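Heads up, one of the protein chains got dropped from this complex, but the rest are sitting where they should.
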Amino acid sequence: MKLLRVYFGEKEKHRGRPLFEYLTRLAYEEGMKGVTVFKGVMGFGEKRHVHRSDFFSISADLPMVVEIFDTDEKIATFIEKVKELKFDGLVVVLDAEGFHM
Amino acid sequence: MKLLRVYFGEKEKHRGRPLFEYLTRLAYEEGMKGVTVFKGVMGFGEKRHVHRSDFFSISADLPMVVEIFDTDEKIATFIEKVKELKFDGLVVVLDAEGFHM
Partner (left out) sequence: MKLLRVYFGEKEKHRGRPLFEYLTRLAYEEGMKGVTVFKGVMGFGEKRHVHRSDFFSISADLPMVVEIFDTDEKIATFIEKVKELKFDGLVVVLDAEGFHM
């Protein structure tokens, strides 16, 4: 089993709608179980490395993470679909065990 | 060492009290160290797979996760206690290293 975490800024959109909504719906349609979305209070990614005096204003675009727990195969398939999208973000995969209550 | 993550909806209760309070207190009584509770902004679990036009209203019951870092043995014991409870949720265990400051 894998725990997938997809990180991006809350302003990221896909076809005019928030990316987190798109990813959540995609996960739903793919039959994934155990999808959770968290919003952070600050963050920066690979492409937001601009130094500026008002450093902490970079958090205006708050980070979000969509987290999905599923089989290795379903996570791999989902990642392929994520790769087709265009956004600044980060994809992290962790080995995990677990079960639904 | 293990990092345990227990996911459920914020409306889940145990004996009339919020489940996250029960789990946090249980962790405290079991002598666990390093317990953190996060609230998500959206999510769905195994049993909330009902398709409806107002898809995103499913987030009315916001997801929560109780996260505990401890030894393999203490996490295993805690999971046995979690299994005795009745709630819709997800239990995920990750191998981890770490230390207290």
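Lettered A and B in written order, each chain numbered from 1.
Convention: a contact is a pair of C-beta atoms (placed from the backbone, for glycine too) under 8 Å apart; a residue touches a chain by one contact, two chains touch by 3 or more.
Bear in mind that the values here come from a model prediction, so they are computed numbers and not experimental data.
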item	value
Absent chain, residues of chain B that touch it	3, 20-21, 24-25, 28, 31, 33-39, 64, 69, 94-101
Where the unshown chain meets chain A, residue by residue	7-8, 38, 40-46, 49, 55-56, 63, 65, 82-83, 85-95
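Keep in mind that, in the parts below, only the chains that are shown with their structure count from here on.
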item	value
Separation of chain A from chain B, taking each centre as the mean of its C-alpha atoms, in whole Å	20
